[in-house]
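For this depiction, one protein chain was excluded, whereas all remaining protein chains were kept in their positions.
So that you can tell them apart, the chains are marked A, B and C in the order they are listed, and the count of residues begins at 1 in each.
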Amino acid sequence: MANSKYEYVRSFEQPDILLANTWIVVRIDGRGFSKLTTKYNFAKPNDRRGLDLMNAAAEAVMKELPDLVLAYGNSDEFSFVFHKDCTLFERRASKLTTTIVSTFTSYYVFLWPEYMGDGRLTPPLPSFDGRAVCYPSDQNLRDYISWRQVDCHINNLYNTTFWALVQNGGMEARAAEQELAGTVSSDKNEILFSRFGINYNNEPEIFKKGSVLYRDVGAIVTPQNLRLTETNSSSSLLQQSLCQHLPGPMAPRN
Amino acid sequence: MANSKYEYVRSFEQPDILLANTWIVVRIDGRGFSKLTTKYNFAKPNDRRGLDLMNAAAEAVMKELPDLVLAYGNSDEFSFVFHKDCTLFERRASKLTTTIVSTFTSYYVFLWPEYMGDGRLTPPLPSFDGRAVCYPSDQNLRDYISWRQVDCHINNLYNTTFWALVQNGGMEARAAEQELAGTVSSDKNEILFSRFGINYNNEPEIFKKGSVLYRDVGAIVTPQNLRLTETNSSSSLLQQSLCQHLPGPMAPRN
Amino acid sequence: MANSKYEYVRSFEQPDILLANTWIVVRIDGRGFSKLTTKYNFAKPNDRRGLDLMNAAAEAVMKELPDLVLAYGNSDEFSFVFHKDCTLFERRASKLTTTIVSTFTSYYVFLWPEYMGDGRLTPPLPSFDGRAVCYPSDQNLRDYISWRQVDCHINNLYNTTFWALVQNGGMEARAAEQELAGTVSSDKNEILFSRFGINYNNEPEIFKKGSVLYRDVGAIVTPQNLRLTETNSSSSLLQQSLCQHLPGPMAPRN
Partner (left out) sequence: MANSKYEYVRSFEQPDILLANTWIVVRIDGRGFSKLTTKYNFAKPNDRRGLDLMNAAAEAVMKELPDLVLAYGNSDEFSFVFHKDCTLFERRASKLTTTIVSTFTSYYVFLWPEYMGDGRLTPPLPSFDGRAVCYPSDQNLRDYISWRQVDCHINNLYNTTFWALVQNGGMEARAAEQELAGTVSSDKNEILFSRFGINYNNEPEIFKKGSVLYRDVGAIVTPQNLRLTETNSSSSLLQQSLCQHLPGPMAPRN
């Protein structure tokens, strides 16, 4: 029996090939992770086990998809970078995006017991969404990574101060929010230092800067060349990693 | 510190809103499942535990996404249907697709031990890809489901005959393939019956027709209204389910 | 000499196939026509010669593109409708849109002297832009046409009143604008009637309702079957035309 009678429905499929010669970034985000981190009692503002689990899942994604050259993650998000020349899945957006999201999710759930210990998963389970974006120039890609890293810093400084006010200062969440409304970075640094004796600069790099995964270039690219950089002081490792992949000097960024 | 310097990179994000007033079908497929089914010794041609696991994951997806009205699955694929009027995630293709793929994957991995017993998962882990397609008319949607169901039938008849030749007939895989090359449905039915005493019509419906998940309409739509139809004789339940959602009579299909 | 070295640049072309089984509407709009109508002293609020020229250009488009089933125009815009089943140019948006825009422009410039007489064209010349939109259901298409027709009515009532105030009432443009700010339809009808003795209902249908072009169905569709309906009392001809193409009864619209 041929299937020709209904096969016309394939004509409704629309191509979603990403523009050639552009960097492809697939960013995935945890769905409803503020609920999830409460449910499983994640440490606040950062749960090292949770970040290690994110990094382990991202590392598995990079091992299963050798076309990936770089990944950057913080909090409940991870950005995966395919090279401009990548032709995996003919650069189809849905294929690239769903494969990364699914592989990441698979390892996140599978590795959960190893990293999270006694907080056994129960439904509703963790899940992630994702999207692909093309960046034409190397500078655009660098700026994308910088954008995510600055976002990490802004959020982490806020969260560190907020939770210091709540956990060490005994404030209600609402009051802490009001205290921080309108403050700039220096205000938050001052609150941390003067009230709680916390020097923000001494916070762990992985909290302040996020994590970078990259492949060694020069060596043949195999999953074994993969390097995980959990902390990257002054973002130099991120820059070093990008420099390996991106031609030309890095413009200094202040 | 504002993030404005790099925020321009958001301008590279391109919208992927699916056309309004069309049925949205997200079909997911197992990646490399012929390897996976070999690795974990799935029964051939069909492993009931594996299908039950697929159905359980699909049921969880429908419970977590009340906007879904219908799902149809067979083998390592599942199609999820959003109503024409659905506005979930503003109908963004990547959001809809990755959310379904991720949720499905999450439950598939989580429920694996419950369904697959001793075949404990080891990397590389199962994963799925997916894509969204829009169908403008009710007839187009019905024909899509029919297309997948006919595909299920064609593949299952082939696989049932192939594995009968190999498992019961003692043939090598290559020889069985050659035996079946060029045969039509009636030939395969004849091989099954005359050589192995198998009446294909008596094979389990879930193998021949696939599985349908739908919501009770009329009742308020909540996850509790979800019905799983593992077997659907003569596809009448599929049609019944579609009739609940699709206005107008079903054209008879031969 | 082969051209293969550079031919890779074709890989940057991205498909723009419009979704199958949907009505395709290409609407074109005059670019900078308020300047143009001033430059060539078009009669205000409506210049019958200008509308006749628009209609003549639209008729030529429909004759050159037999796949078009309907066109609706008013002021400096025209909407052209391809049937759901249309496969012209494989339904490529850019091909369909540019062909209509170019053909329309060609006739508009060519026929200008015939319709506009002594107002000889000089650069900058008239031009049009356009875009294609898909409508999945017949009701969506009807509502699209109604949308444009209601827009025609709203604009024409405003313009008729505005120019009565300026031309017959001796007002400055600015004062007329202020006079009309915040008025509703009945206010404008009242101004026209009480101050200028104009009964808006007696204004020409082509000004109030726009123009419809359609093909005779039933007869074989050839360019000769094309009908131009310049005036359509109570929009009945528009509805009649749509009824010929769209199955099912028209819902009454108030």
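The rule we apply is simple: a contact is a pair of C-beta atoms (placed from the backbone, for glycine too) under 8 Å apart; a residue touches a chain by one contact, two chains touch by 3 or more.
As the structure is a computational prediction, the values presented were derived from the model and not from experiment.
Novice: Just list which of the chains on display the missing one touches.
Specialist: Its contacts among the visible chains are A, B, C.
Novice: Can you tell me which of A:55, A:97, A:127 or A:140 touches the chain that was removed from the display?
Specialist: Only one listed residue reaches the unshown chain, and that is A:140.
Novice: Please identify which residue in C:21, C:46, C:75 or C:99 touches the non-displayed chain.
Specialist: C:99
Novice: List every residue of subunit C that touches the chain not included in the displayed model.
Specialist: Residues touching the hidden chain, for subunit C, are 1, 3, 5-10, 12-14, 16, 28, 31, 60, 64, 93-95, 97-99, 101-110, 121, 123-136, 140, 143-144, 146-147, 150-151, 153-154, 184-185.
Novice: Hey, which subunit B residues sit against the chain that's not shown?
Specialist: Considering the whole complex, subunit B reaches the absent chain at 11-12, 14-15, 17, 19-21.
Novice: If the hidden chain were put back, which residues of subunit A would touch it?
Specialist: Interface with the chain not displayed, on the subunit A side: 19-22, 84, 134, 136-137, 140.
Note that in this section only the chains that are shown with their structure count from here on.
Novice: If every chain is reduced to the average of its C-alpha atoms, which one ends up farthest from subunit A?
Specialist: So the chain farthest away from subunit A turns out to be C.
Novice: Only C-alpha atoms count here: how many degrees separate subunit B from subunit C in terms of the superposing rotation, rounded to the nearest 5?
Specialist: 180
Novice: How many angstrom lie between the centres of subunit A and subunit B, each centre taken as the mean Cα position?
Specialist: 31
Novice: Distance from the CA centroid of subunit A to that of subunit C, rounded to the nearest Å?
Specialist: Taking the mean C-alpha position of each chain, the two centres sit 50 Å apart.
Novice: Give me the residues of subunit B that touch two or more other chains.
Specialist: Where subunit B meets two or more other chains at a single residue, that happens at 134, 136, 140.
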